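For this view, one protein chain was removed and the others were kept in their places.
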Amino acid sequence: MARIDAENWEPKILAFCCNWCTYTGADLAGLNRMKYPDNIRIVRVPCSGRVNPQFILRGFQKGYDGVLVCGCHPGDCHYTSGNYFTRRRFLLMKRLLEYAGIETGRFQARWISGAEAAKFRDTVLKVTEEIRALGPNHRMKEADDHE
Amino acid sequence: MARTGVIICHCGSNIASVVDVERVALAAGQMPGVTYAATNKYTCSISGQDMIKQAIAEHELDRLVIASCTPRMHETTFRKMLTKTSINPYMLEIANIREQCSWVHTDKEKATEKAIDLVHMAVAKVLKDQPLFTSSIPVHKKCLVVGGGIAGIQAALDVAEAGYEVTLVEREPSIGGKMVMLDKTFPTLDCSACISTPKMAEAGAHPNIRLMTSCEISAVTGYIGNFQVTIRQKPRYVNHDTCTGCGLCEEKCPTKVTNLFDQSLSKRKAIYKLFPQAVPAKPVIDSEHCTMLKSGKCGLCSKLCPLGCINFEDQEDFITETFGAIVLATGYDLIDWAKAYPEYGGGKYANVISGLQFERLVNASGPTEGHIQRPGDGAEPKTVVIVKCVGSRDPAKAKAYCSRACCMYAAKHAHQILEKIEGSKVYVFYIDVRTPGKGYEEFYDKTRADGAVYIRGRVSKIYEEGGKLICKGEDTLIGKQVAVEADMVVLETAMEPAHGSTETAATAGVSADKDGWLTEAHPKLRPVETQTAGVYLCGTAQGPKDIPDTVAQASAAAAKVLGLLAKDELETSPMISVVDAPKCSGCGFCEQVCPVKAISMVDVPSMYNGKRVTRTVAQVNSGLCSGCGACSAACRTGCIDLLGFTNKQILEEVDALWQE
Partner (left out) sequence: MSDVQNTLRDRVRSLLAEGKISCFIGWGPTRFKDRTIPKFANKPEDAGELVYNEHCLSNLAKYALDFQFSAEVAGIAVRGCESRAINRLIADGRLTRSKLYLVGIPCEGMLENGSTAEKCAFCRHRNPVVYDELIGEPVAEQENPPRFEQVLELESASSEDRYDFWQREFAKCIRCYACRNACPACNCMECYTEQYRTGWQGKQANTLENSVFGFTRAYHIGDRCIECGECERVCPMGIPLMKLNRKLVKDVESLFGSEESGLSDDASHALGCYDKEDLEEFM
């Protein structure tokens, strides 16, 4: 990835999407030829319950400006209960990250079903804009730390 | 050193018109671990696949990244293709550069950059892929059906008819369930017993069906194709192997007990058959009421039985058997309205009865031989009030949901009263009338034409005055208070899951919703499956429904069972969790979050500080694990990991774009 210079800076957003809902919703957005910003990089996981909160820290550490975790709506989990655990884990992790000094909005979680292509698009749009407004992330970031 | 092949698909112009695929291939060729990178017009086509196979052979590739459409589209296709090559089918990652790139972006430059990033992430992941192998588990071609109501009977018969052995477990002394208590069924008004008892008899006599009445399942272990089920046979005190069902014992038994089958409207004996057409047609002793069992006195039945079938020493028995599939058809009960609705008398008025009590009253084999008589004094009621939604659609008092069948059986009750009692009047209090079924609306229309008066509103109070039951409520259509003087009131009460059904389901690894109805795997697309593979559900265990829906669902569940039992063995996904036992602390947090009970804590011999010790560690049942990875995210050490989506693989994907 090209080195960032301030003028051409574009936010880079990491998204963990569950295979059964949000990843499918993202596919549907494609199928419907919806348009959204290209700042997002999706990691496909079987269930949002697979997402270890340490992955989020790692995302910031490596250089992502924002991290998103997406899964099925509570009650719709392909595995029945995975996203209920996700919700607890990330309610806590979100607060911890903010306490650690990561700005509010850099980490977000959303429930997006396989049918909610428009919600997926709108979420990417909104999150990208919010993170663009926050500017490049330097906190908890590896490269900056060494400099 | 890894030898990765990267194929960038044009997908005709679907990808190539937005993403510069040649540039992506060029960039991929520079990525660490990549030996070969090329583009292909249509990778999924036969010629595309041939090109990959050739490249694998030519460049001695050991893993593959395909940048194309979503993996949800062709991951299986490409895995299948790899089975014909030297590469393990699981040494494959797909970069989604169509649905999640070319189709959603317009800026070619940026879309190409993103595609390179996505390929980079896939390459980083594939480098940590490991060969995975499917394994096969044998299918034990035998089905267990839990619950002997019409749902369970239908499912059992369908499976048995197809040639497989079925064990039908029922906790009551006879199969039949609720349907056999009913008088007539809407909207056709055919006699319920006339259509259900032949099915009961058929189930009882079917060579492939083993009936186990007075039984409950007490434990389930194992997994799809191989469930070990422990069934508890409650003591019956009558040897059913020798009993002919002559009925002498029942006739002479001196102890009379409230008959719950007749909804407490009659008495039965302490040694009894559940009802005359019971299957099996043999009596059991009610240990709670039998004087011999309680105080050691009497034993009359034992003295009278010509074949010596009575055994007061009978004990409960546990039988463990293996089944390939389980169907849960645990059914429903009606709510205890007396508790929830003190304003309806809370049970103190004998002539305020439930719908099921009415069914017994109007039933030719019921306590009044089908004459509608008030339980209080045996008089024929001239004015009857029917109250619908007692407990249904009333979250403040009981249940938020609609019980679905009541609108129709209320209309049926109204019809029966008007038909059987000359000059009678029927008032039906309702919130809405819901008649979505074949011939249902017509039946409702006919009932109204027959003279049933429908009043839109809830009944707020029922009290006795001058021998009459005064039902007060509001007619919301005219906005006025109304009071109806009735001789009898029928409450159409809400269904709720049969008592103990959630516990039974939990035994089989099936969860229930907040109301206790068992949860299907998907409300629309997998309505009779559960989260536990190999366990199916049908009938009112899943939610309130009427008989046609119940039977349809039972046959659907049977079809699923047959689909499973028709196989000799099952291939299991290798993308499941594995435990690195030496690192496992045995905290059991993975076990707590596992949705399918695939994890158990086991004692294993281990070494600790140079000593042989026994430690408790997590163990994954590969037949049960559904590969969700919740355990892996719960493990602090990271010693339980999900193959195909390991911690290392995901971390590599996260790191990929930032490696220098």
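Think of it as A and B in the order they're written, each chain with its own count starting at 1.
Keep in mind that, in the parts below, a contact is a pair of C-beta atoms (placed from the backbone, for glycine too) under 8 Å apart; a residue touches a chain by one contact, two chains touch by 3 or more.
These numbers were taken from a predicted model, which means no experiment stands behind them.
Shown chains touched by the missing chain in the whole complex: A, B. The omitted chain makes contact with just one of the residues B:Val484, B:Cys584, B:Leu624 or B:Ala656: B:Cys584. Only one of A:Leu14, A:Met93 or A:Val127 touches the chain withheld from this view, namely A:Met93.
Looking at A:Leu57, A:Ala117 or A:Ile131, the residue that reaches the missing chain in the full complex is A:Leu57.
Summarising the interface, subunit A meets the missing chain with residues 53-54, 57, 61, 74-75, 81, 84-85, 87-93, 95-104, 108-111, 139-142, 145-146. Residue-level contact of subunit B with the missing chain is found at 514, 582-589, 592-593, 601, 608, 611, 613-616, 634, 636-639, 646-648, 651.
Just so we're on the same page, only the chains that are shown with their structure count from here on.
Those residues of subunit A that touch subunit B in the shared complex are 1, 12, 14, 19, 23-24, 26-31, 33-36, 38, 41-47, 49-53, 55, 58-59, 62-64, 77-82, 85, 89, 121, 142-143.
By the touch rule above, subunit B contacts subunit A in their complex via residues 70-72, 96, 98-101, 103-107, 110-111, 113-114, 117-118, 121, 511, 519, 522, 531, 575, 593, 595-596, 626-630, 632-634, 638, 642, 645, 647, 650-651, 653-655, 657-658.
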